[in-house]
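Here the complex is missing one protein chain, while the rest keep their positions.
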C-alpha cells in the first residue's frame, strides 16, 4: 500500500471524524488510518506517509478546534482541499438489555458534554458523568462494563456491540462540525463557483488598526468572510494571528486582489487553499467586483499608461 | 464564614490559578476555595456563595480559555473587577531522590504539554507522557507513585511533598496566562488611567460587514482593542459572537461613546466591566478623543440647538 | 418700515432669485430689496438692516455659487432657515415686433450662456453673444436697444416692456438652481421629518486622511450627504475647507452625534442651520440610527456605569 492510497484521520475508529471522512467518495478507495491526535494525523501527511488527512476544524457549539487551526498556521505548510459539514447528534449507547432507568453512569468525550447537558438534566438527572478520551473510547468502556452508557455517534454502536437506546440527542439545534481534508501544497482544485479560501494572517506589530485595515481590504474587493478566529502567536499576551475563511476561489480576481492586499498589509500571510464549499452556496458578487470588472480595469490602466485612455 | 469573605478559583490547590489569586492583596483576608471547573467556580458567585472567583481567561500560548469566555458571555451576568498576569514556567516535580535519568513517565495538564514539548524532546526524549486532570493532580499522582515526574508550578512541590528537579521550563519565551477576578454586577472600580473594558458583541445576522463596522466604531472613538476572540453562538457554523477587550474605562468618554455605538450597531452587547490593567500601561489618547474634546463637542451641539453656535 | 419686515435678495429685480423669493409665503408680507451682490445682500442681514436674505447657493449646471458658499463660511456667522429649488428655463426676450430672424445680438448673464449654448447653436448660429451683469440687466439693455434679445426668466418680460419670443429654453433637462434664505443665528426651525443640515468643516492640517474620517463619521451615524464642496481656505494651494449638506435635523440624534464627531475631528466646524428640504424627501433611517436607538444606548451606558448592565 503506497502513501498515495492512504488517508489519516483523527481517531479512534467510530468517531464523527471517521463518519465525516466516509462521506467523501474518494474515501472508498483509500486506506483510512485513525491517528491519536490532530498533530499526528497531519504529520503523517507532512512526511509523506499519507496523501491526506481529515481533521475537525470548527464546531458550531464549541468553536474552533485549536489544535487543527494552530497546526495549519505553523509548522511545515499544508493546504486544505475539501471541507465536510456533519450534523452532530448523539446516540446514547448501552449494552443490549440496558433500560434507561438502569443508567447510573455515563461517559463521552468532554466536548460532547455541553451538547448533551440539557438532555441529561431532563432524562437522567441522577446519572454521574465521567469523561473519556474520545466518544469511541467511551463506547469501548461501556462494552467493557466500566460505565452504563456512552454518548457517541449512532454509527459507533455496531463496532462495540452496543445498542443505541436513544438517538438524535443534541441540545443546540443545527449543531454541526466542520472537517477539512488536508494535503501537501499543490495547485488548488478548479473553481466551482461555490468555493472558499482560507488564509492565516500575521498583522504588523506596530499598528493597532491593522485588523480594521485587513477587514477593509476584504470589503473593498467585495469578499465576505465566513470565519475569523484569533490565535495567540506565542509571543505574549495581546499578540495574535488571525485564521480567516472567505468566500471565493484564489483564481477569482476579487479574491486574488484581496489576498495581494493582505500580503502587502500583513507581516506575513499563509495561504491554506481554495476548495469547494460543502454547502454549495454561491456568493452574490456585487457590481464592480466581478472578474470582468477587474479585467476591464486592468485593460483601462494599460491604455492610460500607453496614452490611449479612450473615449468616456 | 460569610460568602463575602470567600473567593473561589479554578482548582485544585497548587495550580497556577491559585498562585495568581495569591498575588491579589485582598486574597490574604478571604477564604480561597478551589472548584473543579470554571462553571462551578463562577456559579458559586452567581448564587451568592462567594464574593468573587479567579479564573484563567487567556494564555499567550494556548489562546482563549473557552469555558471562561463562554461562561462570561452567557448565563446570569457577571462582571470582571481585576486582572492578573502570571508568567508561566513549569517545574519538573519528582519524589525526593529521583534523578533525571530515572524519569520514564511524565504527566501534567494537557495544556501544559505544548509548552514543555520542546524541553521534553531535548532532555527526556524517551519519556512517556500521559495527561492528568490538572497540573496539581499530576503532582498528586507522582506523590502516589503512578508517574515518575509531573510538570506543575514550582509552588506545588511543597503541597505534595515533591522536589522541583528542574525549574523555569517553558518552550515559548514570555508565556503568560491572564486571569480575571469575577463578581456579581456592580458599579465598576474608579478609573486609574490605565484601565481595560471588556464586552461581548452579537452582530446583526443580516449584515456581512458588521465586524468591520464594529472595529470602525472603536477606531472612530480612538479606542484600541487589546483582544478580540470569536466564539460560536451555538446557532450554526458561521454564527459568532465576539469577546473583546479594549483600552480605557467605561467612564472615559471615548469608551462610553464607542460602547453606545456598539449597542446601536449590534443585536446585543454584554458589558463585562472596566478594571485596572495588570501591566499598568496608560493609553495614548489622540487629539479629538480626550474627555474634554467630547465635552466641548457636546457643549457646542447644545449651543447649535439653542441657536448660539458661537463665533468660530 | 422696520428691518424685521425687510428681506434682501441678489438683484436686480426680475432675476430668478426674485422669482424664487416670491415662492415663499412670508415674502408677501415683507419688503423685498434687491442688492447688487451676494456679500451686500448678506451684510444687510449681518448689520440688522434686514431680517433675511435670499441668495443662490448651487446650480445643477454651473455648480456652487462660490460667493454665497464663501460668505457663509467666513465673516460674521449667519444661518440658513429655508431652501428653495427653482427649475431654470430661459425665455428669449425681445422688443415687441422683433422676429427670430431679426436677432443678430443676444445678451444675458455669463452663467446663462452654458445653459443656452446648444439652443443658440441650433436656432441662432450667427448671433453674437455679449455678457451682461445679470439676466435682468440684459433685459434692460434690450429695452434700451443695445441688443436685439436677452435670455432671462419669462417673468422679467413685463418689467422691461419686452415680449418672450421663445420660452422654456434650457440645454440640460432638470436645470435647477437652489437658493437659501439666510438670517442671523437663532434656534433652528422645528424638525419636519424631511430636513437638511448644513455645516462648514476645516480639517486638521496635519492629517491627510481627514476627509475620509469625516465621511466615515457621517456613515457611522447613518447620515447621508446631499452636497459636498471643497473651498480654498486662502492659506495656499491644497488647503481646503468643506461645505457640506446632510440629511436630517440637528435635533435628530444621528445628526447631533455626527456633528459632535465632526467637532472633535476637525480643527473647526461652523453650523449653518437645519431647515426643511424643499423636495420634502424623508430620509430612510436605518436600524441602529433612529432616535430611540440612541436613547436606548445612552440609557444602557448609564446602567453600565451604575453597575446594572441588566439582563441580556
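Each chain gets a letter, A, B and C, in the order it is written, and its residues are counted from 1.
The rule is short, and it goes like this: a residue touches a chain if its C-beta (ideal position, glycine included) is under 8 Å from a C-beta of that chain, and two chains touch if they have at least 3 such contacts.
Note that the structure is a prediction, hence the values are computed from the model and not measured.
Participant: Of the chains you can see, which ones touch the chain that is left out?
Facilitator: Visible chains that the missing one touches: A, C.
Participant: Quick one: which of C:226, C:251 or C:296 touches the chain that's been left out?
Facilitator: Spelled out, the listed residue whose C-beta touches the missing chain is C:226.
Participant: Need a quick check: the contact residues on subunit A for the chain that isn't drawn.
Facilitator: 77, 79, 185-188, 204, 213, 216-217, 220, 250-251, 256, 259-261, 263-265, 268-271, 287-289, 293-294, 296-298, 300-301, 304-312
Participant: What residue numbers in subunit C mark contact with the hidden partner chain?
Facilitator: Touch with the absent chain occurs at residues 58-64, 66, 85, 172-176, 178, 208-209, 211-212, 215-216, 219, 224-232, 234-240.
Quick note on the criterion: only the chains that are shown with their structure count from here on.
Participant: What whole-number Å value describes the gap between the mean CA coordinates of subunit B and subunit C?
Facilitator: Spacing between the chain centres: roughly 56 Å.
Participant: Where the CA atoms of subunit A average out and where those of subunit B average out, how many Å apart are those spots?
Facilitator: Here the centre of subunit B sits 26 Å away from the centre of subunit A.
Participant: Which positions in subunit A touch two or more other chains at once?
Facilitator: In subunit A, no residue touches at least two other chains, as defined above.
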